[in-house]
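Note that one protein chain of the assembly has been removed; the remaining protein chains are unaltered in position.
Note that the chains are named A and B in the order they appear, and that numbering of residues resets to 1 at the start of each chain.
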Amino acid sequence: MSKRIVINPLTRISGFMEIEVIVDQNKVVDVKTKGNLFRGFEQMLAGRSPFDAVYFTQRICGICSAAHSMASSIALEDALNIEPSEQGKYLRDIIHCCEFLQNHIRHFYQYTVPDFVRIEGNTLLQTDHNDFRLPQKVNKAISQHYFESLELSRLAHQMLAVLGGKAPHNHGVFIGGITTQATAEKVVHLDSILQKIAKFVDEKMIPDVFELAKYYPEYYRLGGGYGNLLTYGAFNHYKDIGTLYVDPLVFTDDGIQPFEEQNIQEKIDYAWFQSPKGTYSPDELIPEPDRDKDRAYSWVKAPRYAGLPFEVGPLARLVLSGEYTNGISAMDRTIARALEAKKIAGIMKTLLNLLIPNTNVQKKYELPEEEVSGKGLVDTTRGALGHWIKIKDKKIDFYQIITPSTWDFSTRDENGYMGTAEQALMGTPIHDPENPAEIGRILRSFDPCMSCATHVHTPGKEVKTIQVL
Amino acid sequence: MQNIRMLQQQVNSLINQARHDIYSISATSDPTAKQVKLQRIWDALTSIQFLNDLLAAHAASSISAANDRQPLNTMPVGQPISPTSANPAVAVPNQTFTIQDLANYDGKNGRPAYVAVGGVVYDVTNNRAWAAATHFGLVSGRDYTQEFASCHAGQQSILATLPVVGRLV
């Protein structure tokens, strides 16, 4: 006998997400992930000044705004044929490091920890399931770190503001690098905070994640999915120092291959769009919405690489850079996030040491008369982020955004592939269908950001359901 | 000259208001009321400083013009201003603009930024509310008679502070 379970809202993520699973004999046999928020940034951007894209696209997401400033700046540089200086790249990547640290610390402690740790004494943190296994002492220690971490993630944003003006929604990242100059006083300000954060990651965050792994070992076997991994590259291709983290790579059954941009496509087979055809390249305009389309069940499009769904994010990067070999699962994903925080702290330290003080990387930029286009592909906290821009008559003519969460939470396609997170949930044993803690834990391991997905949800046809109450 | 009189009236009114606020602060024991009054005094000082700068600018330009000067009408201290008073009769220079001429003054590439209201062309190049020659989504080089009427009804005094460059024909 099968049951339909709906979790809506999936809390402790950025934005709104609904998950619908069918459970048969206590195993997940079907999954649909849906974003519950639509704003339509691509439409809003058309007609605006191209320079405004950097600040405007940040408003896509409150927790990863700097990621969008990175991708839009790189896309504009590509379109306007501007080569940022190495100092500009270092400075911009330092801001990006600050966001990684802020994001990973908040995601682990504020979003993930309450799934596994019972935090007493506050209405907000009361849970409904009872699968808490940590010994009292460990539970208490990690509960304290939940609150301790607030200072560190706040300080990570403070570092971001030192070079970026403010956070969220910074002003610093821009064409050419960043807007202001590094000075000795700023560098030491950053270094001093970075030391505190690195210490916290080493002494608290990484040990804490392995404590969780110790008491919830089955999550090493759950939430695996296809195992296809993709990165656009992160902290890579510096002229003088090469790659500090990972180059653009993909991993499939055929092993590791170089990433090639022309293999990216978006499918709309199961999305509510008119479909004279089902597959589009990122610089093609997606057709008009069509809610009556048969078989469509969501507005989330389905990015594919060489026709296959891929996982993006910290685990993908660590595996592709050869630094993590344990496996692909919900727990590995969570561990990778903590380990990556340490990695990023190290990269940031390296970049800080390379700064030449008082370097002004800004110029007076001009827009060409002719039509130009550009793309900005960059790996950010949650994975591969792409912005595609076309400029005509000195205005934005076309803008396309494919976010990491669109990769991880894509819909299925005509070839029968489910989305990455959908596949990761398939076969998951559900211990208590009334309180299915497993689903949330597995989905949060992907760090969903549905603010970024910018798609729309329309309720499907009503079927007989058993609601989780 | 009407401009200067108007500025002076505004300054006097602000000073009066501040005096009254200082008096009422000393007379009240309500801490919230005190705070509001102090805030208002702060704002008044800011406005006085701004108006003072404007007066100084007028003085400088009238000295350089050096002809046709009239003595300032000294207004009695404390007379309230009425910003809704009739459109001040501004002396409009002889330059005339067609709407096409006006469109050239868009503030770009070193050109000044002009806008027209009620047939008069004003220079907003360095007006603080017109950063990058734009103002709440409006670009310069156009006639904004209707927009002004809908957003700044009864605020003719705004126009009085703008340099006039000519007439829209």
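As a working rule, a contact is a pair of C-beta atoms (placed from the backbone, for glycine too) under 8 Å apart; a residue touches a chain by one contact, two chains touch by 3 or more.
Here is the rule we go by: contacts and distances are computed from a predicted model.
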item	value
Which of "[Ni/Fe] hydrogenase small subunit", "assimilatory sulfite reductase (NADPH)", "ABC transporter ATP-binding protein" or "4Fe-4S dicluster domain-containing protein" matches, in UniProt, the chain that is not displayed	"[Ni/Fe] hydrogenase small subunit"
Touching residue (missing chain; options A:40, A:217 or A:427)	A:40
Residue among A:114, A:248, A:282 or A:383 touching the omitted chain	A:114
Subunit B residues touching the omitted chain (full complex)	22, 25-26, 29, 32, 34-36, 38-39, 42-43, 46, 50, 53, 107-111, 113, 126, 128-129, 131-137
Hidden partner chain, residues of subunit A it touches	6-16, 18, 36-40, 43-44, 47-49, 51-52, 55-56, 59-63, 65, 106, 110, 114, 119, 122-128, 147, 150-151, 153-155, 157-158, 160-172, 174, 179-181, 189, 360-366, 440, 451, 456-459, 465, 467-469
